[in-house]
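Excluded from the complex is one protein chain; the other protein chains are retained at their positions.
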Amino acid sequence: MRPAIGPGTTEYEWMTWPEIAAAAAADAPVVIAVGSTEQHGPHLPVSADWVIPQTLLRLAAAKRPFVVGPALRLGYRSRPASGGGQQFPGTLSLRATTFIAMIEDLLDELIRTGFRRIMLYNWHFENTNFVYEPAYLVSGRSPGVKIVVVENAMPEFGDADLDVLFPDGFPGLALEHAAVIETSLFEYLRPATVRMDRIVDDAPARNVPWDVLPIDESMSTATGVLASATQASAAKGELLTKRIVDHIVSILDAEFEPIERDAMLLTADRDS
Amino acid sequence: MRPAIGPGTTEYEWMTWPEIAAAAAADAPVVIAVGSTEQHGPHLPVSADWVIPQTLLRLAAAKRPFVVGPALRLGYRSRPASGGGQQFPGTLSLRATTFIAMIEDLLDELIRTGFRRIMLYNWHFENTNFVYEPAYLVSGRSPGVKIVVVENAMPEFGDADLDVLFPDGFPGLALEHAAVIETSLFEYLRPATVRMDRIVDDAPARNVPWDVLPIDESMSTATGVLASATQASAAKGELLTKRIVDHIVSILDAEFEPIERDAMLLTADRDS
Amino acid sequence: MRPAIGPGTTEYEWMTWPEIAAAAAADAPVVIAVGSTEQHGPHLPVSADWVIPQTLLRLAAAKRPFVVGPALRLGYRSRPASGGGQQFPGTLSLRATTFIAMIEDLLDELIRTGFRRIMLYNWHFENTNFVYEPAYLVSGRSPGVKIVVVENAMPEFGDADLDVLFPDGFPGLALEHAAVIETSLFEYLRPATVRMDRIVDDAPARNVPWDVLPIDESMSTATGVLASATQASAAKGELLTKRIVDHIVSILDAEFEPIERDAMLLTADRDS
Amino acid sequence: MRPAIGPGTTEYEWMTWPEIAAAAAADAPVVIAVGSTEQHGPHLPVSADWVIPQTLLRLAAAKRPFVVGPALRLGYRSRPASGGGQQFPGTLSLRATTFIAMIEDLLDELIRTGFRRIMLYNWHFENTNFVYEPAYLVSGRSPGVKIVVVENAMPEFGDADLDVLFPDGFPGLALEHAAVIETSLFEYLRPATVRMDRIVDDAPARNVPWDVLPIDESMSTATGVLASATQASAAKGELLTKRIVDHIVSILDAEFEPIERDAMLLTADRDS
Amino acid sequence: MRPAIGPGTTEYEWMTWPEIAAAAAADAPVVIAVGSTEQHGPHLPVSADWVIPQTLLRLAAAKRPFVVGPALRLGYRSRPASGGGQQFPGTLSLRATTFIAMIEDLLDELIRTGFRRIMLYNWHFENTNFVYEPAYLVSGRSPGVKIVVVENAMPEFGDADLDVLFPDGFPGLALEHAAVIETSLFEYLRPATVRMDRIVDDAPARNVPWDVLPIDESMSTATGVLASATQASAAKGELLTKRIVDHIVSILDAEFEPIERDAMLLTADRDS
Partner (left out) sequence: MRPAIGPGTTEYEWMTWPEIAAAAAADAPVVIAVGSTEQHGPHLPVSADWVIPQTLLRLAAAKRPFVVGPALRLGYRSRPASGGGQQFPGTLSLRATTFIAMIEDLLDELIRTGFRRIMLYNWHFENTNFVYEPAYLVSGRSPGVKIVVVENAMPEFGDADLDVLFPDGFPGLALEHAAVIETSLFEYLRPATVRMDRIVDDAPARNVPWDVLPIDESMSTATGVLASATQASAAKGELLTKRIVDHIVSILDAEFEPIERDAMLLTADRDS
């Protein structure tokens, strides 16, 4: 695996402009992690929603040649039943209009740079649809560019996996916020950042398929964890990592013609 | 110095929501690095404009207790005579309206979280004035909150420093893009990311105090370096780091009442 | 049941302003059907997404006293795997920003009129999240007002119902566009409008959980029907109507204190 | 006359997408009623401003082949001297920016669908100019499309007609809100919806050719009727209907080449 | 009469800030001429629509004490039948959204300065309604402030005046663009700016009460004069000036409590 920073890297933020230009000229895909800054319980950092997908993309980039774009760290407003809700301190959300405009500008600039294959990989559930709109707007004025919009980050897990991950039964993805999946991923991918002694199980007092404003706090929790987090483990994180990275790779394979890894590197890096 | 991630950190992105809430409740200042993603020559990564101020803030945070907020990685459009200009691949800029809206939302959310002392520390010259506008808008609706807007990141350097930094004479800050100051800072703070073998000296063929659209490329350079970069050194970077960190600290001291570092930590972290 | 138009009606569009004012003064809820104008195959009119929920609300209004607000006939852009996509003629969609602004204005005006209990009942899948944003914005400036956001119009169907509705197995709601559910509802509620001789079964050649732009038409169909429509029947429509009306009523009961039907009528109508 | 709903209809909302596509392909004009939801006194429903023009368009559509588009039910803010003003409950108005954006999107979508001849027929006086702006914007980017903007819905009435309609003298159109013209039209076109026992005569205490904000209620009335409504009659409504329908037809004849009615129907409907 | 510029002036643009603050503190009304930059035929400057009302306000200011605010020189788009249309070179129009925002900001700032009585006096027909919207928005957030919106600049002329002004019959105000009224006013108020040798009579080939886009140039003229301009005279201009100034004064008298002229002057000016 190439170094994460320095010559030969394919992480956009650590590349120089000639390296980026070379990758775009080689028709390398660029994949953007779309996340948020949102409370993730007492045990995970508020950056969880972009740290996780960005880390998974880095792992995927070892399997297929593409540029890992700059993660979007700010997302749309948190909602009680999926992210705890806007009543939590720490959560930093954008208005819908700002979020759409930000992605619109980012896409326009990636295309100006020369990229013709772009994938938006969204981890924050509440961003759904708000990611599609800017992609739609930009696509309409960008002939020759293909944009893949992945608003649902997860693969469908098979029964065998579900048995391992949720031996007591799968509660559904809806409440999987700061719970088994995300905590396990952190324990595997970023263990130093997990406050292990503060992991809790929690659940909303009220769980209904609609929303109420002003926010009905009984539809969220006091901790910000929406289900059981104590059942998380690094081993589950490893399994999840494998499955999700494979999923990302399968989308890339389905949508983009493969390129040679070397082709996307600047000559100097290629020779090094 | 506290760990950068994990319990006790004061980096917003690596804090949990209860830790952030505790810091806000203690009236800790939060400081936001405002940067850009912009070409920085063949030798520096495009993230230079947020990596540098974020790193400097981390160092300042060792001297005064405050929260290092999430850096803003996307800035306003690059202009030829200060950043090389929008004709460069790799540069990812926002429209003025998007940039203003993004900061407006971020400020609103920090205030909702409970922060009453906010500092915006801008490194990207072209962001000037665009940072002030959202601060003005948010301030007007946020009684009891103080926002310090630092659009010019640099201290005034004394003659002795200028003699060290620019022994052949100071060309002025205007063209100091990807040149002595930024390259030296990278060589000192992030040496692994500098492509040392690609550092060049360059200068615009044409240097006038106005702009032309469509962009007149003779007002920029082919490399993206706008002055001499080869005169950079890690030793200069160390001097610059010291001066700028002191400058940041002096602004904090001038504008915000001091608090105890321990007060801004969650009880659990304080005891650890 | 009161007449649908004329004195005593509780359909907003057919009420006079003193009647509306009286209903608001009595704290009657007002429920807004949020729909779209979107292709619904060769056999259903493009108004299906607002005609269905508006008709269901009328039936619910016979069971609980509330005002049936003006249906929103224009929705957010159609997407291939849920509504066929924007490549279809006939579909009339709004930009995200327009859609959000329209609902924001509508809510502000209902509140100015005096309503303090508002429910947004959305039938068009692609509107999800875009309905929440204006509700959030308006709620923040409207103390004393409760807004219920129902973005998912359907109840959870029990196994017995699923056996009746989908004897060959339930394909999932995702592709239920212009298919069994909507066609059955039309055959029961609006039979004159169904082009019975044009009902078809169809399915996308490609069914993946992400989107591609420009639109990949293999993810939609040529007819606009996304699953089997021929299995629809008026009898299924009757069952669906009962279940969904009960669902609407249950949400009203869960979220709003009951009022007397007579209290929401203008004195003159009450006496008539 | 073809059925209003079902096969062969030319009402957009009750057509299927292939029927709409066929009409557009035949170069059929599409005419949009632009209205409002606004108080219309104690005797007319708040939907008067879109119900009237939509009904008149249906009658005109029997005389000339065109598609009766979806009526716009929400308009710009009511003003005291023309619609009673925004202090009335029941009135649901859009901001100028929302109203303009909504029409802009609608026009873009009709054009995407294939229509090249569009007429906007406005009944709500306060919409004036706000209808022109989106038509202007869309026209500038839509070569080959003709948009006719009718902001003043009324023909010029001859003296003979005025003698019949206003035997005591014509007070001018300005105050004809919920008065003789609109009430007569309702008594003729939609008699079941008129609260006959609540019709009143009224007049603003103050009638000046300017506006005051905050609204000076003496420039409006307590009932919302701005002139005499009791002089209305179904017979006057019949005369008005004839004159206005003829006016609509004359605009169509003046601006659009005629097409054959059959050409705008889908083959299946044509044969039926 | 006080000097137009220098101490004692009540023209906003020539006042100093302490003078403006004193006038606002004395509750002086401020009146804003709302105009445009628009073709006015071959004989009048493009500034006619703001030069005329600003000059008339100066004359009215000699009769009643108020501040003559800064004229708005850019207006909404010209339309063929009222201003010649946007196909003319020289015309500089704003989008509706820009125009509304500009007036909104101006009103907010006048109110921040301390003015509580504001009148918007519009001369450009196409600005109608676009002036009302920002006044409505600002009024809603500005308790204690009265805004008078005069969108129709003209008084109703009596028969005797019409006989003098239009001896051959009054064609109506609609086409009075760069014709008798405006040319006469210029010949009286600003004779040096009139190109007397280029005055023409003209008339649209087609005169219908609706609009067509793209612009149908037969609804405008080649010269930009929409009626007879040769019948203009300085004598008519004097009569018009008297009538319109009286009209402005009558609105001020009707809407605002009188103040003493001296009260609105800074002490220093008062004594001078």
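Letters A, B, C, D and E mark the chains as written, and numbering starts fresh at 1 in each.
As a working rule, a residue touches a chain if its C-beta (ideal position, glycine included) is under 8 Å from a C-beta of that chain, and two chains touch if they have at least 3 such contacts.
It should be emphasised that the depicted structure is a prediction, and the values quoted were computed from it without experimental measurement.
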Problem set entry | Displayed chains contacting the withheld chain | B, E
Problem set entry | Per the touch definition above, residue among E:Pro89, E:Gly144 or E:Pro167 touching the missing chain | E:Pro89
Problem set entry | Absent-chain contact - pick from B:Ala33, B:Ala61 or B:Val150 | B:Val150
Exercise. Tell me, which residues in subunit B touch the chain that this view leaves out?
Worked result: 76-77, 79, 86, 95-97, 100, 126, 128-130, 132-133, 135-137, 139, 146-152, 156, 208-214, 251, 254-255
For this session: Can you list, in ascending order, the subunit E residues touching the missing chain?
Result: 3, 5-7, 12-18, 20-21, 24, 37, 39-47, 51, 70, 73-74, 86, 88-95, 97-98, 101-102, 104-106, 109-110, 112-114, 190, 192-193, 195, 197-198, 224, 268
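What we mean here is this: only the chains that are shown with their structure count from here on.
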Exercise. What is the graph distance from subunit C to subunit E, where chains are linked when they touch?
Worked result: 2
Exercise. Taking all residue numbers at the subunit D to subunit E contact, is the shared part over half or under half, that is, same or different?
Worked result: same
For this session: Calculate how many whole Å lie between the centre of subunit D and the centre of subunit E, each centre taken as the average of the chain's C-alpha atoms.
Result: 32
Exercise. Considering subunit A alone, which of its residues make contact with at least two other chains?
Worked result: 86, 95, 97
For this session: Just say which it is for the chain contacts: an open line, a closed ring, a star, complete, or other.
Result: line
Problem set entry | Inter-chain touch pairs (all) | A-B, A-C, C-D, D-E
